[in-house]
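All protein chains of the complex are present and in place, except for one that has been dropped.
Naming follows writing order (A, B, C and D), and every chain is counted from residue 1.
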Amino acid sequence: METLFFSLVAAIAIISSILVITNKNPINSALSLIMTFFCLATLYVMLEAPFMAAIQIIVYAGAIMVLIVFVIMLLNIRSESGRRTNHALFLGVMTGVLLLIQTWYLLWKSSLTGMKGSVDSAMIIKVGHTELIGKALFTEFLLPFEITSVLLLAAIVGAVILSKKKL
Amino acid sequence: METIVIPAINMAVIAPEVILSLFAMALLLINVFVKGESKAYLGYLGIAGIVVALFTLVSGWGFPTEGFSGTVIQDNFGIFFKVIFLISAAMSILISDKYLVREGCNQGEIYPLILFATVGMMLMASGTDLMTIFLGLEVLSVSLYILAGFNRDSIKSNEAGLKYFLLGAFSTGFLLYGMALTYGATGTTKVAKIAAHIAQTGMGSSNLMLLAGMLLMATGFAFKIAAAPFHMWTPDVYEGAPTPITAFMSVGPKAAGFAAFLRVFLIALPALKAEWTWLVWVLAVLTMTVGNITALYQQNIKRMLAYSSIAHAGYVLVGFTAGNAVGTAGIMFYMLSYAFMNIGAFAIIILVGKKGEENNNVSDYAGFGYKHPMLGIAMCIFLFSLAGIPPAAGFIGKFYLFSGAIQAGYIWLAIIGVLNSAASVYYYLRVMIFMYFKEPNEDFAWVKLTPAFIICLIIAVAGVMIPGVLPGVILELAQKAVLM
Amino acid sequence: MLDNVWLIPLFPLIGFLINGLFGKKIKNEAVIGTIGTGAIFLSFIVSCGILIELVRMPAEQRVFEKVVFPWIQAGTFKADMAFLVDPLSAVMIMVVTGVGTLIHLYSIGYMHGEEGFYRFFSYLNLFCMSMLLLVLGANMLVMFIGWEGVGLCSYLLIGYYFEKKSAGDAAKKAFVMNRVGDFGFLLGLFLLYWWLGSNHNIWTVNFVEIKAASHLLPYGGIVTIATLCFFLGATGKSAQIPLFTWLPDAMEGPTPVSALIHAATMVTAGVYMIARMSFVFIKSPETMLVVAVVGAATAIFAATIGTAQNDIKRVLAYSTVSQLGFMFLAMGVGAFGAGIFHLMTHAFFKACLFLGSGSVIHAMHHALHKGHLHDDAQDMRNMGGLRKAMPITFITFFVSTIAIAGIPGFSGFFSKDEILWQAFANPYHGNINIYLWGVGAVAACFTAFYMFRLVFMTFFGECRINSKVKEYLHESPLVITIPLMVLGLLAVVGGYIGMPKLMGLLPNYFEHWLDPVFELANEYGKEYAKVAHHTHALEWGLMGGSVVIALIGITIAFTMYMANRTLPAKFVATFPTLHRFVFNKWYIDELYDFLFVNPCKAFGNLLWRGFDVVIVDGVVNGTAKLVMACSAGLKGLQSGYVHNYAMGMALGVVAIMAFYVFR
Amino acid sequence: MNEVILSLITFLPLVGVLLLLFIPSGNHGLLRGFTLAVTILTFLASLPLVTGFVTNADYQFVLNMPWIQAGPFRMNYHVGIDGISLWLVMLTTFIMPIAVLSTWTAVDEKVKGYMACLLLLEVGMIGAFISIDLFLFYIFWEVMLIPMYFIIGIWGGKNRIYAAVKFFIYTMVGSLLMLVALIVLYFKGLNLGITDFSLTNFFGMNLDPVTQTWMFLAFALAFAIKVPMFPLHTWLPDAHTEAPTAGSVILAAVLLKMGTYGYIRFAMPLFPNAVEKFTPLICTLSVIGIIYASLVAMVQEDVKKLVAYSSVAHLGFVMLGLFSLNQIGLQGGMLQMLNHGISTGALFLIVGFIYERRHTRLITDFGGLSKQMPVFATIFMIVTFSSIGLPGTNGFVGEFLVLLGAFESNIRWYAIIASSGVILSAVYMLWMFQRVMFGKLDNPKNQKLPDLNAREIAIMVPLVVMIFFMGLYPTPFTRTMAPALDKIIQQTRLTKPVIAAPPQMMPAMPQGEMPAGHPGMPGGQPGMPAGQPAMPAGHP
Partner (left out) sequence: MVSLNGYLILSAILFSIGMIGVLTRRNAIVIFMCVELMLNAVNLTFIAFSKFLGNLDGQVFVFFVMTVAAAEAAVGLALMIAFYKNRESIDVEDMNLLKW
């Protein structure tokens, strides 16, 4: 049952992501990308990461994609005029496929060797996913968390000076 | 619901980063109130911040301290690299003001952004957790995307920024995938713990997941340090970006990339040394050769130096291949001297350049040596140092790098290296040919030297010649800073 | 006195320095001439003193070595600047300084008014110094200084009229050919030095020491090779086959030079060298034979050419070559004494002849100059009947001619006849010696012929010079004629000190004098000599024979050039090819050009234009070009398109993964 | 005092450069005068080396100070001279003033830079000769390139850029490979417990032959390029022809010696086995070089090119002498180095003189100059003959000893072939001399030529004096070199020759010379049997 559901979602994700790269019109690509994101969110839920699923929807689908769509609209970009030359296309696809084969092969060959942690589904249900993440963020990963602030600040500044009308 | 216990925060560990960030924010605020020419003072304020950071930094020399539950460490290795970052940042700031005014994009934000980038680099150098390193790298990258495209009105600048952004994001993908696989294989993102786990489970190259993780991370870092075949963005971006930023980019981020690269590979993945050594070997050869050979043809001096910087990444990779004390010390020494010589060269390029990135062709330097004897001599010193001819720091650096390789038994690598640097001599000489052997075709505008430039050049020359003649001290420090 | 032997080369050196450095300032010919002549004259005095002292000594002690200063010291090799005085070198210095003095004197008159007067005298002094070093050198290296030094001087003096291209060429030719000889000399030296040293640990180039060690040398083998090398050196210096062609060209130099260098002294250096090392040469029968044959061949060969030349000096030049051939013949048959004897007498009469011809040319030139004519002053066809105009010259010249022709009672007869006899009677070369004698005899006949041809054409008959300048012809001044007379006298009496004992009138002083030098050689010679007894009758017979031969030559000359003037033309008409060959010196120069000179130049050009520039440099520049081509190619990859760059990265990743995952 | 002399003469010119910066560029007279003064001062300061030199094999005037100490590396400022470097240093200091004078008037633009380059060059050259520490040597070796590059490139002829770059990169390639070999050597030594880069540490390391081969090749290549040996010589004619007179003079007189010096000082004693293996090759190349260069020189139209090729030939002799590996040959080689320095230097000066007057170097443009400029003619002739190797001039002693030494050793056949070079040298030099100086003075441009002026004579006189002095009394040189050379021989020879009692008739010679190998000696020397066929009935 679960496997079936997984395969269904996975299929949708793959199809929509293929649509992302095949669609001529950027808007369509964007929409299919959002579709993919939803699928991923679903999978996150299946992986007992509801919080991640939530911010996946909120941040990605909500914020980033909206921004992208907005820009697309702003620049009102028509669909691409003429595709890349065939051999470039072919080469690209080939490369991708090769990479896929390789990763597939090595993932197939390898098992999970990482050290097991203490968090299991029971705990998640008991404590709550969000709290666990929060705790991790504010204790162990405090510094990275702080760094993100610098990162965002820099990004904002950049965005402003690059795109504000008059200096 | 239990309370969150915030672990003890050891600010000392990240004091320099904090100081810089604070200064950056302060600059952002002050920027609102200063107008026009006086924006230069922002730069000087920034330099003040850098100096302060520098002092707090060096005070930590000799006492490695961890902090923030093992996500960051302040050790000699980090400190040495951070010094390089700070110096390059300061020198780039010194040379940017004049340029910004000339190119008519004199916005104060550039200084805080440089500082942010520096913070990012410092975090890369001192991060002991893949997350820290990743975020530091992103801080750096994001700031650099902006800086590269900083001159909004110049198409070249836009193009540079955009190209850098797209490719940078692309490479980030690989880096992340690599980190993910490593995480999967070891169950942690902490550099030290990764090593420990590998050691205790005794997994090695047999573990394909770990191996793939290593390789993908390597490609990610290779992009940052512009190693072939991940180098192709470099010439375009360097050429398009505002010259001071090019100077900055060619030195700081490269060094940062190496810092992170070294830390991750030497601390976390020593078990795979046999594997990544060969990878790096190949990268080194490719990078040196491609960089040098392509540089031979260049007419635009910025672009030429871009290729040359690729080649230098190659030389440094030679030291990396060695992976021994000499090699690593060589890397540090080399990056330091490279900061001086390259930024010095770019400073002169800015001086010679005209509005709209004009006058950047090698042929524009005809007779330069006679018009400005002193600048000419300085340029010669930088170029000879880049070419690795004694008694300049560049030579000592190369000597150490190749010695490292030889000590580790990679004699062919060293031979390829020296042959490369022999080839590289040609294009450095070409500049001098124009500077001295050709008569000035049209007498170009008298270069106006601001005090900032004079200081920058003096520092650069000193930084090239003194370590060149008496490298002992710095080499000793580098030896002390080696990881292991 | 012996201790002051170093003075002998010193005086000319001083003379050279004074004239060379300050001659231009002095200008006054008299002073310059006096300095030059005086210098050599002083050495002549010293030489006399030394000679006298030697004579006083008992024969066996007549060897004295004087070390002036250590010259080269390297490892085992040691060569001092040292002089060796013994009977042989005594004879040589006497000849050199004596004849030298006379010729210097002569030159004062002859070179009168030349702009390079001082230059000439300084060179002449320099030459004397080198020559004296050559003959006095106590080891091969000092000898070699002189050996090359005289080469240099002859270069300078032949090129004295450097504005004439022919002079320049001749000078160069002379030096280079000498160099070829020197190459041989050096190799011989190396061999001898190395062999003695490596086998007997005697590392030396000193003649006395080598002589002392010579008993260690084997017969033949190594010695043959070494001596042949030395002989090559001798041929170069003494203009023997194959290296003789430079000497006739050397006549481009002023006549006194021809007299001094190319007749009396330098060209005899080869002979002297062999004599000096007789004890080595004799140890190699093969070499001795080669020397003898080459000598004989040269004698006849040059003589034939001499018969067809019209330039008075060239005739004399070929005669010199031929006479040198006689000397080598003597050396080759082990008659060292005779060879040196002929060397001396030849120095007298040939110097006299050259100076005489010089005097003639001087007169002719003077006359033609007066008459503003541009006829060749040296061409005998413009001469004739000069005996009335210049009696002294004529007499001295005629006497010397008789001497060289080998008429009994004159010096040439004694020496040449001795050589011929030895050639016949020598015990070394088995039954070849008869041929050696035969060739020598024929050569002697030719000698008589062309010399008298010369005399007849020059001094007899009616004067063929342009009639309107006849009256300008007159005898040369005293400064010129005095040396002529002295030499003429010597040409007559010089022979009596070496009279064959057969005649018994006088003991053969000369032989005895040289005995101590050559006895060791004769000692070694006995090793393979076949003692053959020749009766006095036979010797007398041969002597008569050679006289007859000479007379025959003279008669032919007389008939052809006095009695019946049309004969030569007839002769030419009958044997055109032969004449053309003889007249053109058997085309030897052309042959050499064809064999060596042109190929060298062509090859050099090939190497330079073909190899150096195209191949060697081509490789270098080619590499550079290749790299630049790669550069262009790689540059092309940098297309500027993001997706290409991304593709590059992706391919990189894939490649790396592929390498590691699937290996 | 003794310790600092070397450093003094090395860095005096550097001080000169610094002071030079304060002289106004316009004041050419002062610039030239000052530089001349500095060089002369250096020369005077170097005289105590000769007077104070004690004839033995050790390094003297040694100064050894720690310099770089980092990681496994210890580089010292370790300088000193022995009999070999002594004379080369003297040659350098002796040539410099002459070089400065030589382009007194010819270089009249950018004089300041020019003089600075000359002085820097001197620093490099002296430094390279005196350094015992290999690293230090390498530094100076490279430093030399820079000023020479500028001298050729800035003040050179019309094709100067090509020549300069060729010179620079050619040399660079070789020396960088040498650097690699140097480092390898150091690490090899590190395992054997050496402590620093001082040359003296590396003797008798008995590396395995294979390593030796590679390292010798690396060293040999670097030096062979500098010498230059046959196939690597093509940079020389270009560099020589394009360089200004002073440049050519220094290049010929000193820089080329760097190569041969490198061989005798480093390449040979460090890698004996390799030397034994490669002697045939190197000798072959040298002999080819001699003949080849002579033939090529013969057909040159450009006087300077001709002289350039002639120096290729001369250095072929030097190499032959060095690889004959016996006292005679080595001394010959050393003398030949000095001689070539003086004679060829003088030749380049002479070419410079006529070039200054006529601005052409084509032989065909001249002819009959003897008439117009007798003094010049005399000097030219003396120099020519010294270069031909006429006995009594310096050229002879060197050449003779080289050939003799080579002949004595087991490279006899090479010596025999090389001797023919003696003929060829006479051919091309005299032919050139004749075409330039003899003949009619028909070219109107030549009829006005002034004879040498006082300065030019002043330049030439010392050289001429040296030509004769060294030709007639070389003992001072040979005596001082002998012990050092013996040491080299000892280090390079694999099987040490039996020590020969000096032949009786020879008075006592310096102690050091005793062991000078006599290859031919019974049981003496491995190569001897190889030499035997040369002598059919040679041995008893």
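Methods note: a residue touches a chain if its C-beta (ideal position, glycine included) is under 8 Å from a C-beta of that chain, and two chains touch if they have at least 3 such contacts.
Bear in mind that the values here come from a model prediction, so they are computed numbers and not experimental data.
Q: Among the chains present in the display, which ones are touched by the chain that isn't there?
A: Computed over the complete complex, the missing chain touches A, B, C.
Q: Please identify which residue in B:13, B:50, B:135 or B:326 touches the non-displayed chain.
A: Of the candidates B:13, B:50, B:135 or B:326, B:135 is in touch with the missing chain.
Q: For the full complex, which residue in B:17, B:75, B:97 or B:239 touches the chain that was left out?
A: The single option touching the absent chain is B:239.
Q: At which residues does chain A meet the chain that is not included here?
A: Chain A touches the chain not shown through residues 2-3, 6, 10, 13-14, 17-18, 20-21, 26, 29-30, 33, 36-37, 40, 43-44, 46-49, 51-52, 55-56, 59-60, 63-64, 67-68, 71-72, 74-75, 77, 80-81, 83-84, 88-89, 91-93, 95-97, 99-100, 103-104, 107-108, 112, 114-120, 132-133, 136-137, 140-141, 144-145, 148, 151-152, 154-156, 158-159, 162-163.
Q: Considering the whole complex rather than only what is displayed, give the residues of chain C touching the chain that is not shown.
A: Residue positions of chain C that touch the missing chain: 635-636, 638-643, 646-647, 650.
Q: Footprint of the hidden chain on chain B, which residues?
A: 130-131, 134-135, 138, 142, 145-146, 149, 152-156, 158-163, 165-166, 169-170, 172-173, 176-177, 179-181, 183-184, 187-189, 235-237, 239-240, 297, 303
Going forward, only the chains that are shown with their structure count from here on.
Q: Can you work out the whole-Å distance between the CA centroids of chain A and chain C?
A: About 104 Å separates the centre of chain A from that of chain C.
Q: Could you give the separation in Å between the centres of chain A and chain B, each centre being the mean of its C-alpha atoms?
A: The separation of the two C-alpha centroids amounts to 30 Å.
Q: Just how far, in Å, is the C-alpha centre of chain C from the one of chain B?
A: 80
Q: In chain C, what residues contact two or more other chains?
A: 651, 653, 657, 661
Q: Residue numbers in chain A touching 2 or more other chains?
A: Counting only residues that touch two or more other chains, chain A contributes 102-103, 106.
Q: Touching chain A in the complex: which residues of chain B?
A: Against chain A, chain B makes touches at 1, 4-7, 9, 14, 21, 25, 28, 67-69, 71-72, 105, 107, 109, 112-113, 116-117, 119-120, 123, 129, 131-132, 135-136, 138-139, 142-143, 145-146, 149-150, 152, 161, 183-188, 197, 201, 203, 207-212.
Q: What part of chain B is in contact with chain C in the complex they form?
A: For chain B paired with chain C, touching residues are 163, 166-167, 170-171, 174, 205, 208, 211-212, 215-216, 218-219, 222-223, 229-230, 232-233, 235-236, 275, 279, 290, 293-298, 423.
Q: Give every residue of chain C touching chain D within the complex, in rising order.
A: My answer: residues 24, 69-78, 81, 141, 144-145, 147-149, 152, 155, 159, 162-163, 165, 167-169, 171-172, 175-176, 179-180, 182-183, 186-187, 190-191, 193-195, 197-199, 201-204, 206, 209, 218, 220-222, 225, 600-601, 603-605, 607-608, 612, 616-617, 620.
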